[in-house]
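Moving on to subunit A:
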Amino acid sequence: MTMTKAENRVPLRVVNLECTFPTRGGTVQAVSGISFEVRPGEVLALVGESGCGKSTTGKAIMQLPPPTSGSVEFEGTDLTSVTGSSLRDIRRRLQIIFQDPISALNPRRKIKDIIAEGLVIAGVPKEERQKRVEVAMRQVGLDPANGERRPREFSGGQCQRIAIARAIVVNPTMLICDEPVASLDVSIQAQILNLLEETRRTYDLSMLFISHDLAVVNSISDRVAVMYLGRIVEIGDADSVYRHAAHPYTNILLDSAPTVGDVVRPPSGLELKGEVPSPLNPPSGCRFRTRCPRATAICAEQEPVLQEVRTEHQVACHHPVVDPDLPNNERPHV
Partner candidate 1 sequence: MSSPTFGQPKIFSSPMGHRKYLALLGALTVPFALASCGGDADGDDQGAETDQDDSANGEDDASNGEPVSGGEVTQVISVDTSTWDPARLPNMNPTLSASPFSAVYGQLLYSNVESGEVEPGLAESMTPNEDGTVWELTLRDGVEFSDGTAFDAEAVKTNWDRLADPETSAVSAPAAQSFESEVIDELTLELTTEEPDFFLDRVVASQLTFIVSPTAMDENPDVFTDDPVGAGPFVLSEAVSGSHYVYTPNENYWDEGKPYLDQLTIQVIGDRQQQRDTVSSQNTDLFIANAMGAEEWIAGTDMQLPSFDVGGSRSMFFNTARAPFDDPRAREAIALALDLEDIAYANEPEEGSTSPDSLFAEDSPFYDVDFALPSQDPDEAQRLFDELAEEGSPVEFSIVAGGAGGTRSAELIQSELGAYENVTVNLDIIPLPNFEEQVAFRGEFDLAIRPGSMFVNSPSPGIDQLLRTGGVNNISNYSSDEMDELLDAVRAESEVEDQRDALSEVFDLYLEELPWLPFGNTELVVTHIPELEGIELFEEGTARYQELYRTD
Partner candidate 2 sequence: MSESSPLLDVRGLRCVIPTPRGEVQVLSGVDVSLEKGQTLGLVGESGSGKSMFARSIMGISPPHARLEGEINFAGQDLLTLPKKAARRVWGKRIGMVFQDPMTSLNPVVRIGRQVGEAAEKHLGLSRQQARKRAIDLLELVGIPEPAKRHRSYPHEFSGGMRQRVTIAMALACEPDLLIADEATTALDVTVQRQILDLVKSIQTDRQMAMILVSHDLGVVSDRCDDVAVMYAGRIVEKSPTDRLFSDHRHRYTEALLQAIPRFDTPKHSHLAAIEGKPPNLAALSTGCPFAPRCAHEIDACTEAMPPMRSAEDELHWFACANPSRSKELLS
């Protein structure tokens, strides 16, 4: 447990994570056996559209609720098998921030108590608690004088600051951010993204950043994993994925993102077909095949596995969009 970063221990390793939920209509396969790791000091982004399982993955890592199967290894410990005080200790080092900051905070408690919560559990003495809460509040740009107030008196952006203060006050080593800026206005969004970046640097955190917004992801992450219907379809170095997206779905996603500013890649020209299939009964083979413009017979028969297309860049597709020799701007339309 006392291993240092120098030993290059992988902070988080997820292997064959599977999450299913029984519903009236049948069993929903929210996450279907995904594996990835977050490296020391790295920000890994999980991107995808609603229902792809990215948030479920984040919660499953936190054991809220525990995954149906697979392992979640945090700093060498399998979270699915630990209980009691060691789980509490791990929880301290692994913190999560949610999308809706206002509802994630107990409205009846003072914010300084909310922030101190993790310290109380860790058994930190009162005076020290106070001090650390003040430091954390300053860190996230909140006036410690406001500690007596309650969440309702704060705006969404400020509540997200409180949530971040609550997370960092216990000196975590890793932060899971589940759509942390999705409900915020553009001007506030930039403030929070800056704060997260600053925090990451200050505390030398690893981060799992879950978001649907590709532009936001681009600004903060080192690597990106693209999810579709419970599976990772493409994972790799962010620049590589953004500039040389190999999976047709990633390409369409990037084409669709409304952006401002210079174009980093030409549109792929791929068009999405149909509707998202039901997670109750996902398609055989490649799950994207029902909507994929490049799908062929093999896609229905054989499930593609993640394969390296470039260094640090894997894709799970029988017909990836790959032409590594061409300059970025000259990739042919398919």
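In picking the candidates, the idea was that all candidates are chains of the complex that A comes from, given by their letters.
Please note the rule applied: a residue touches a chain if its C-beta (ideal position, glycine included) is under 8 Å from a C-beta of that chain, and two chains touch if they have at least 3 such contacts; residues count from 1.
Everything numeric in this text was worked out from a predicted model, so none of it was measured.
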For subunit A in this complex, which listed candidate touches it: 1 or 2? 2
Under the stated contact criterion, what part of subunit A meets candidate 2 in this complex? 43, 49-50, 155, 157-158, 185-191, 193-194, 197, 201, 212-216, 218-222, 238-239, 242, 252-253, 255-265, 272, 275-276
